[in-house]
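Got a structure here, written out as structure tokens. Questions coming.
Only a single protein chain was left out; the remaining protein chains are all shown in position.
The block that comes next holds subunit A.
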Amino acid sequence: MLETRNLDKSFGAVHVTRNVLLKLERGERRVILGPNGAGKTTLFNLLVGELTPNSGSVHLAGEDVTALPVAKRARRGLSRSYQKNTLFDGLTVEENLGLAAAVHTGHATRLWSDSLAKPEVREIVAEVAEQVRLMPFLHAKVSEISYGVRRQLEVGVALATRPLVLLMDEPTSGVGPEMAKGFHDLLNGLPRDLTLLIIEHDMDLAFDVADTITVLNYGEVVFDGLPEEARGSKLLKDIYLGSWEDA
């Protein structure tokens, strides 16, 4: 479904992504682990096209999309949420979801009708609000909801484009353990045919949702396999304990 071949990216002399090979099957749920600065967010930026790789390619549903701009990749079914909330702040939760659903249904550029009044758009908004538990907050403005709920909306907006592949950059960053657990239940409730790539800091939470695990360190894939194998891996412990000590 989503694949990268020898993806490489440097910022000047800093080599941030090294020869990354990634292959996600349809419906696969893969978690990316790695210490701070490992290049996880950069990999996402390369996948969605917000950054251009120095070399290598990105393939979506069998097609090379490396040359496609962000918006075109998104329209082919690649959606992402951000590590730092990237919402429409002055608008309501419903309007935030509606903007995304409008793009997906083609109502975002219509001049003769209001996108949010369209049944297709309303349907997606209601469905996504249910999926990410935003029903009680639909009419609240982003500024009026708590940080944790904003994290849910961050994922909800990405989901409302009805993607084939959803990339989530630390969806639980900054929320308490209780809420993070709830978030993972929510992820487990998403449709099984949706391909998920999730950056997660907390290993235990990662094992909760992952079919497969990829570990990045210094921009390199240092582990690629099943959660059970990862759990026992000495390499992983070293990297992680090392990074926790640094942090």
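Throughout what follows, a contact is a pair of C-beta atoms (placed from the backbone, for glycine too) under 8 Å apart; a residue touches a chain by one contact, two chains touch by 3 or more; residues count from 1.
The definition used in the following text is that contacts and distances are computed from a predicted model.
Note on the omitted subunit: UniProt lists it as "Branched-chain amino acid ABC transporter permease", one of the names in "Aminotransferase", "Cbb3-type cytochrome c oxidase subunit I", "Branched-chain amino acid ABC transporter permease" or "Carbon-monoxide dehydrogenase medium subunit".
Considering A:A74, A:V132 or A:V155, the position touching the chain not shown turns out to be A:A74 (whole complex).
For the chain missing from the display, the contacting residue among A:H107, A:R150, A:H184 or A:H201 is A:H107, taking the whole complex into account. Screening A:V48, A:V125, A:A180 or A:V215 for touch with the missing chain picks out A:V48.
For subunit A, the residues in touch with the chain missing from this view are 48, 50, 70-72, 74-75, 79-80, 82, 86-91, 95, 98-100, 102-104, 107-116, 118, 157, 161.
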